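Only one structure is covered here, and it is reproduced in the block below.
In this view, the complex is presented without one of its protein chains, the others remaining in place.
Lettered A and B in written order, each chain numbered from 1.
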Amino acid sequence: MSASKLTDLSLAEARDGLRQKDFTSEELTQAHISAMEAGRKLNAVILETPEKALDMARASDAKLSNEEGGALEGLPIGVKDLFCTKGVRTTACSKILGDFTPPYESTVTQNLWDAGAVHLGKLNNDEFAMGSSNETSCFGPVNNPWRNKAKETNLVPGGSSGGSSASVAAHIGVAATATDTGGSIRQPAAFTGTVGLKPTYGRCSRWGIVAFASSLDQAGPITRTVRDSAIMLGAMAGHDAKDTTSIDTPVPDYEAALGANLNGKKVGIPKEYRIDGMSDEIEELWQQGIDWLKDAGAEIVDVSLPHTKYALPAYYIIAPAEASSNLARYDGVRYGTRLEGDNLLEMYEKTRGAGFGAEVRRRIMIGTYVLSAGYYDAYYLKALKVRRLISEDFKQAFEKCDVLLTPATPSSAFAIGENLDDPLAMYMNDVFTVTVNLAGLPGISVPAGLDAQGLPLGLQLIGQPFGEEALLGMAEKIEQAAGFDARPDVWWE
Amino acid sequence: MSEATNDNLISGATGDWEVVLGLEVHAQVLSEAKLFSGAATEYGAEPNTQVSLVDAAMPGMLPVINWKCVEQAVRTGLGLKAQINNYSVFDRKNYFYPDLPQGYQISQFLQPIVGEGEIIIDLEDGSTKTVGIERLHLEQDAGKSVHDQHPDLSFVDLNRSGVALMEIVSRPDMRSSAEAQAYVKKLRAILRYLGTCDGNMEQGSMRADVNVSVRKQGDPLGTRCEIKNVNSIRFIGQAIEHEARRQIAIIEDGGSIDQETRLFDPKNGETRSMRSKEEAHDYRYFPDPDLLPLTFSQDFVDEIAATLPELPDTKKARFMSDYGLSAYDAGILVAEAESAAYFEEAAKGRDAKTVANMVIGSLFAGLNKAGLNIVDSPVTPENLGALVDLLSDDTISSRIAKDVFEMMFEEGPDQGKSPSAIVEEKGLKQVTDTGAIEAAVDEVLAANPDKVAQAKEKPKMAGWFVGQVMQSTGGKANPQSVNKLVLQKLGIEE
Partner (left out) sequence: MSVDDKTVHRIARLARIAVPEEEISSLGTELNAILGFIEQLSEVNTDDILPMTAVVETEIKRREDAVTDGGYVKDITANAPASDDDYFAVPKVVE
């Protein structure tokens, strides 16, 4: 099979091909290494690990030839640079981490290597996962493989997992790990025509993932198909005694949940997601999704999530507050970059002033402010109470339905630089996704069509806690109905 | 205790001042591993060898609680007769310091694991006083900074980083340095009885922050200063004395006290301001999102309660009623669980008062001189008891008993020689044979005719003869018999 054919394969197809010995992992991996090298203009990969990948591929081939190996044996994937990887530089795409090389491996990536996955390299992301466009990375922005019809400007791939979404959309890796704190898996997936799954909080271990906002962060996959997401999640998920917020409940066979019958299933449509100024295209896409699920046998019910409009403001209190504390460890003492000063205070201030980029500094400042004496009750405590109201909204809605269907983003991908000097406009990207993090629910973004500019748009399904199977089954129906098989023109090679 | 009875006032130029004291004691939880990681807590290891990735705050590291530390906190709370909170919350206390790797300390702020309790302190004059406990919470210790090994650098060792501490906060109920010292002694005794902290202040496993303010009696509370990290009972006394006088002098000079954190400098016995004024602290406490609320059932608490040992106050009362000891002696014996246990072992089936005297007298003096802990005593409780037996049945005199005790102490327990073996071997048995004693008395009288004449005038001289006879018999003669015979022969009436 030719190299380009090998990179055409979905994760499931590649897996099956390896098992049938149609090709070797070394061949598959080499094809993806070539794609990675050819795709450097995208800036999706910030650290290529080709030798490591080939070593791992050969080890996988040995296992496969003995009919052994795990669920991901021999499959080359990329890893968001937020995951600590033993002996492989990990920076969260922040200057402050310098050349930090962890002496440990995150639980999620270890699970993937244990399942046989092959490590292609580390993927770009917004600095400390703070952003919705992958423009805040110290390694520079990632270019979306997709371009609008005019093709005049490069577009953002979404964020913070922009390297993950772009690399999967560009067929550099068969899949990628990502993390989602306010929409950082689902929004970039929607912007790149890929599938992004944010699992229930506690489904994947947070141990070894650079923390942004601990009560919201959750790892998940970005893939090209729903089936691939099911396979990836099965390998990533699991209980971890090292993470007190990880849940000790068995990991189901997510792939087996596909193909489920939707008869009798209820899909809730939350009216509050019909926001002011929503474009006709998004409106139509949403209606299209409703029709598809109805046709597949589901019953559509109207539900209300009355506190939806307060999710974004609550998020922009809670996430920065936690981040301001989580990022206090980057002080130039034990690892990372240090700027010398005449005294300790100066060393701290210079190190952190220069080590963090503008958006990270902004969020640390907001977080510090809302926790500071005299403001805690008005901001932080208030936000925690609103968070409960948002969570209660979902509980009530789920008394009437099994899953919720919403748009994934208010628009398609925008141009690099377009929203950079307007933080609030940037924050609006997460308006449909952030509620899910506040309530700890699973959510998935599925490519559902192209807009007038020829750019992908996604629909979001929101599930009940640990309802990933129902979510995947429903997402597959949208995938089938949408028949989304568009690919970006290859302009980057 | 009513304020009017405070007789510990400090006199100043404008009259008497009352000192008001509250203590925050940091007690290291006795545990093998740290509060949120599996690294060791052992004292004195090489720098950064007892540090896990969690303790060094590597990116992505998460805390998981050591349940033993929770048990220890509950156990301590029960020992302080305190409210145990089945639901408590870990918060982050945010500040930057090189020995604080996370940039925050995991502590408990609004909802601690233990609420209000009390401690009865024992004062020098034998009286007691109840001091209120406001709360006890669990938190992480910081690492250690070394400032004196390099001209421009401080060095950081994270071995202590993450070690579990109990912060025990008292009410401002103490009124003198002596009371504060008694409080720390009693708290330490309780913690040691419970086995929740070794109370070793030299190694830093117990340190006190002392809040000091002064006022005229009956006035509202004055502005307080907090003296941080005082690490010995003696220093606590010195720090309070100095700080109270410093505050009184300022107020009497027409000044006012700034609420601030101060350090005690043992070299000159003074306290000094610790942090520059502009550096106002704002710790931005908030619930740690990496940790779920700390919850446990009442059964869990009850199970711990069922294993609580007899604590000092109860033991003291029992020693007084069961053994007939004075409050003072009982207080001394129960101050350490090990002393109390030693005493009870030695007193089994014997005259307890004699045993108590020997423990508090000879044994404590010997241990003190040798710098030994009672658990390492060269004289076993069995042998000390056997020695008391020899004394009680008149086999030896009390003077010989002292000698035998010293011999046992010198030899140590390994020799395994019982006191009766020593008495036998060295021929120290008390001479009770009247004939032999009479001969010895006669001999001394005959050798000192002039003194005999004097003694007839001054009967008090008789004591000198008794001494001479005791000496000539190598202390073995029964002193009562000697006394009786000397008086008889000198013709002095008793």
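As a working rule, contacts are C-beta pairs under 8 Å (C-beta built on N, C-alpha and C of every residue); 3 or more make two chains touch, one makes a residue touch a chain.
Bear in mind the structure is a predicted one, so any value in this text is a computation, not a measurement.
Among the options B:Ala33, B:Val184 or B:Ala462, which residue touches the chain absent from this view?
Answer from the full complex: B:Ala33 touches the omitted chain.
Which listed residue (A:Ala241, A:Ala452 or A:Ala486) would be found touching the missing chain in the intact complex?
Of the listed residues, the one touching the omitted chain is A:Ala241.
Tell me which residue among A:Ala439, A:Leu461 or A:Ala475 touches the hidden chain in the full complex.
Looking across A:Ala439, A:Leu461 or A:Ala475, the contact with the absent chain belongs to A:Ala439.
Among B:Ala73, B:Leu294, B:Leu311 or B:Ala401, which residue is in contact with the omitted chain in the full complex?
B:Leu294
Who touches the missing chain here, B:Pro98, B:Gly117 or B:Gly366?
B:Pro98
Taking the entire complex into account, which one of A:Lys95, A:Lys266 or A:Arg362 touches the absent chain?
A:Arg362
Just checking the interface: what residues of chain B touch the absent partner chain?
Spelled out for chain B, the touching residues are 31-33, 37-40, 46-56, 64-70, 89, 96, 98, 145-147, 150-158, 263, 274, 282, 284, 287, 289, 291-295.
Take the complete complex as the reference. Which residues in chain A touch the chain that isn't displayed?
Residues 98-101, 103, 201-202, 215, 241, 244-245, 247-248, 307, 309-310, 312-314, 316-317, 324, 328, 331-338, 340-350, 352-354, 356, 361-362, 364-366, 368-370, 372, 375, 378-379, 381-389, 391, 423-424, 427, 438-440 of chain A touch the chain absent from view.
By our rule, only the chains that are shown with their structure count from here on.
Quick check: how many Å separate the C-alpha centres of chain A and chain B?
58
For chain B, which residues are in contact with chain A within the complex?
Interface residues on chain B, with respect to chain A: 53, 56-65, 92, 94, 96, 98, 101-104, 154, 156, 282, 284-286, 289-292.
Looking at the complex, which residues from chain A come into contact with chain B?
84, 90, 92, 97, 100, 102-104, 106, 206-211, 213-215, 241-245, 321-322, 324-325, 327-329, 331, 333-335, 344, 348, 368, 371-373, 376, 380
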